[in-house]
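Here it is, the structure in full.
The other protein chains are all here in position, but one chain of the complex has been omitted.
Up next is chain A:
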Amino acid sequence: MLPETAPAPRQITVPVMADLAARNESPEILFWVGCAGAFDDRYKRVTRAFVRILDHVGTKYAVLGLEESCTGDPAKRAGNEFLFQMQAMQNITTMNGYGIKKIVTACPHCFNTIKNEYPALGGDYEVIHHSTYLQQLINEGKVGVTGGESFKGRRITFHDSCYLGRANNIYEAPRDVLAALDADLVEMKRSRANGLCCGAGGAQMWKEAEPGKKEINIERTEEALATLSGAAAALANLGGVETETTAPGPHDLQGSIIAVSCPFCMTMMSDGVKNKEQEGKVQVFDLAELVASAEGINA
């Protein structure tokens, strides 16, 4: 047997739907990138990690590239139904033109909108969130989550995205993905159907919060930090009250992770960790980033 040597980093040319169509090819899945995945510097890293995984497992995928446009989710949640439908019809026309059947996206808001709200406007697709897709890859053995960074024993807490969880009842897929990392998973008191919003949904991402006594992302970050450090007393105090959740618990926060599955949660939780001055110890990662790291395919 020949000794195994790791191949050199290889450049990925992301397949664009228009090119595939020109060659009369059709992809197995369309990867819907979403605006955050395309423009937000932090979430672009998630998009790139997910594409590495798609490439790594040899999925025949494509993206819309410049033809993709906002799904209209923030417009619809803000009450601008007209703008939402304009966006939706435009995207549906594009995708139906290519005969798209199956869509995977890393954004729960895009996922919810395309899956639940596009059918009434003529867009019927099988829509999968990337947490479910990653879970399938792991279950099928296509991704072994080995060969890269080890997460064994690291404390991870998963923050449920509202639009994945309560909106669409997906609670287990992201947890199954994290379980495959062999990490030390800890659940926040408010999790799954009782999960607390990060504060960015419903178009809040684009506006200042109304007057109140606390920012929602601070409340949630405090809960995540208290859970990771095991500071039960600090956790008990939560409920809209500003708390000293960085009070040391039995566990050192160093190296622990808040896992998210949504670009807006990513922003809100990262801001929260910075606000609590824990960014040196606690990192916020998307599931795709964790899987790509564990698989050792990040370049």
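Basically, a residue touches a chain if its C-beta (ideal position, glycine included) is under 8 Å from a C-beta of that chain, and two chains touch if they have at least 3 such contacts; residues count from 1.
As a working rule, contacts and distances are computed from a predicted model.
Taken from the listed names "Fe-S oxidoreductase", "ABC transporter ATP-binding protein", "RNA polymerase sigma factor, sigma-70 family" or "Sulfite reductase (NADPH) hemoprotein beta-component", the protein name that UniProt assigns to the chain not shown is "Fe-S oxidoreductase". Checked against the full complex, the one of A:26, A:69 or A:237 touching the unshown chain is A:69. Contacts to the hidden chain, counted on chain A, fall at residues 6-7, 9-12, 14, 16, 33, 35, 37-40, 44, 47-48, 51-52, 55-58, 60, 63, 65-66, 68-70, 72, 74-83, 85-87, 89, 93, 112, 115-117, 120-121, 147-148, 162-163, 166-169, 193-194, 196-197, 199-216, 219-220, 239-240, 296-299.
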